[in-house]
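Only one protein chain is missing; all other protein chains are in place.
Entry: subunit A
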Amino acid sequence: MNHVTAALRTAKARLVVIGNGMAGMRTVEEILNRAPDKYDITVFGAEPRVNYNRIMLSPLLSGEKDFDEIVINSPEWYTENNIHLYSGDPVIKIDRDRKVVISKSGTETEYDQLLLATGSDPIIIPVPGHKLDGVVTFRDVDDVDTMLGAAAKGGPAVVIGGGLLGLEAAVGLQSRGMDVTVLHLAGHVMERQLDPSAGYLLAQELERRGITVITEADTAEIVGSEHVTGVRLKDGRMIPADLVVMAVGIRPNGRLAADAGVAVERGIVVDDVMTTSDPAIFAVGECVQHRGQCYGLVAPLFEMAKSLADHMAEIETDGYTGSVTSTKLKVTGVDVFSAGDFSGGGETEEIVFRDAGRGVYKRIVLEDGKIKGAVLYGDTSDGGWYFQLMKDGEDVTELRDTLAFGQAFAAGSSGNPLDAVAALPDDAEICGCNGVCKGSIVAAISEKSLTTLDEVKGHTKASASCGSCSGLVENLLAATLGGDYQAATVKPICTCTDHDHDSVRRLIIAKNLKSMPAVMQELEWKSSDGCHVCRPALNYYLLAAWPGEYVDHGASRFINERVHANIQKDGTYSVIPRMWGGLTNPRELRAIADVADKFEIPTVKVTGGQRIDLLGVKKEDLPAVWADLNAAGMVSGHAYGKSLRTVKSCVGQEWCRFGTQMSMGMAVELEKMTWGSWMPHKFKMAVSGCPRNCAEATIKDFGVVATDGGWDLHVGGNGGIHVRATDLLCKVTSDDEVKEYCGAFIQLYREEARYLERTAPWIERVGLKHVQERVVDDEANRKALFERFMISQKTAQIDPWAERASEGVDAHEFTPLSMVAAE
């Protein structure tokens, strides 16, 4: 046995280090630099090898490095520095009274000073099956060996956890030929380092590489009899797997310390010179908790190592005061950077820069003129610069306008975007879709005396396709023409974007954008989260573009549509059950009366749309009110929605001596066909049984008036502030035609109008002729519009009240919080 007895070891103080990892050995190196002869050093490492760069496990897994390349200190280094290393022999006990550590092999070693650098343990979520063969964590070389063994056989792998480690594991396994799925609990990957926009870009890149990413994936169990065969999610989905990597987080390893009675909270508690509650015991690295903080990156632990080395070498020191950290993802070809607090809001200002063409996203959060945090995706070259400015607390007010362009720009330019395009070389590509470069655009502008964006489009094709380069083209126009240039006035949706409603609608389809973060990134939104103006519009456009596929985003809807009732001035709500075509019966009336009594509803009123309004309902009562109305067979009247509201009717041929057609029957049929459909704005209809027009159909969005030979169809009426009578769309003869034209007209309005634009201003803008051409003259187009309408109605006609009253949808909306404990 090569145990050296304490007596032989001169008068040097005996330093024992537990943990042969990055923090422990860095501290030893720093001590040797400062006081090479002060300590007699013994190191215990649980792993059977010398110390290596743990960060490089990811390149080791992906095959970009081999083990020799990641070793930090070779066996010779230990010998040369007289360090005694017990590798593969973990310490199992610290006896503080005798100042001795005891290792697994039974070795007892005395110490004068003890250094704990035990790192952390990977967290294992205790779902059923977590002990099966083939379930591994990602922490050390042994884990990598297990993964490589599995990867050699190919097959499917599941990585639980879409954080830094999980994604590095996923990319590594993918490059080793496995079919990888990442399961992530949060709404987007790396949610602690990235905001949703950057997370979206990252997930997109991973998907492009063939890795499946499932967010909001809650693991229920790991399946298999001995060896893992798959992972089942709480929603029932099964994902096959021959290998499961758990990378859900780490926990500071303070077990030994705690057992020995050293103070441990989340980690081993240390002061600014890394001393624990026992003055003879120090701790560094991931195992410690300093000023309430635990760290999981190497930069802080290197700073800790320096402070501790100063202290142990008895050099004057300010001690360790905590670290600001930044992260990068080590995946080749993916550039991600984040630092500081990038959540933003309130007193902070955010600068958002998106370049959809290059897949670049940058967000810099400023407070009091200083950088508070940053997220960069796609172009991280300035990460270090921002990080330094942030750590130094530098005032960047002067740089504010050009900060997003980075250090090179800040150093050498005036900050004027026109100078920036002027500085571009002639062969710089401006329009990616059509491959048009700067030189040809500038040439066209001067040679053909072009002065508008449209002319440039016409002559060069630049910005004629997706349009995302139109800003650049305008800058080129301005730079070339100088003072002669007048920018075209498109009215953006709101200050979050330069796009107007029409181009957003067009680009959602053209670029196949199916989610809010996708739209905001690809269309270069200037805020991270939109606002109350653009979010509801985007939600509608997505819903209209992808019926049955896009999942409605409740938080982007106005309160009325979120709770399916109208908010009134005192914060109570009003509820209107649907009465098809304005018809009701004693049973429904009785149910309404009972509800009004039971919930002490103060006002019951007949509306302008021939429905009954119950006013003054408390929000908490809404689900119960609806449950009672549902029980009597009534559904939501959508009287609160940007949607089909009512179809008014007169008594028609059914009862009226003048009636020429069955107006009540037609009204009921139209309402049953169209209810539940979301639209750019509220939409009202009416059916009159003869030209006396008792249902006032000529001030409705779609009005139907019976004539002797059939029906007159009217559109674009409005009884609002600016009263507008309808235009006659056309005359039809059969009931089926009424329905087909109605559905086709609604669909055209839904597909073309801007959000919050009613039919009246829409028709005035596009012209009646435009509508007639598409709905009346072009039969094939009418039928196609009608078919699209009916397809989207299949998923739209679900009573929102029934979902909320009995299935508890959005229950949080209706139940207030309560105080659970006070102190």
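By our rule, a residue touches a chain if its C-beta (ideal position, glycine included) is under 8 Å from a C-beta of that chain, and two chains touch if they have at least 3 such contacts; residues count from 1.
Methods note: contacts and distances are computed from a predicted model.
Asks: Name the absent chain as its UniProt record does, using one of the following: "LAO/AO transporter ATPase", "KipI family sensor histidine kinase inhibitor", "Nitrite reductase (NAD(P)H) small subunit" or "NtaA/DmoA family FMN-dependent monooxygenase".
Replies: Hidden chain identified via UniProt as "Nitrite reductase (NAD(P)H) small subunit".
Asks: Touching the left-out chain: which of A:Asp97, A:Glu226 or A:Glu347?
Replies: The one listed residue touching the chain not shown is A:Glu347.
Asks: From the listed residues A:Thr42, A:Thr460, A:Ser503 or A:Ser556, report the one that touches the chain absent from this view.
Replies: In the complete complex, the chain left out is touched by residue A:Ser556.
Asks: Among A:Asp143, A:Glu168, A:Asp195 or A:Glu671, single out the residue that touches the unshown chain.
Replies: A:Asp195
Asks: Could you pull out which residues of subunit A are in touch with the chain that's been left out?
Replies: Missing-chain contacts on subunit A: residues 187, 195-196, 343-348, 350, 527-532, 535-536, 554-559, 562-563, 567, 569-571, 812, 815-823.
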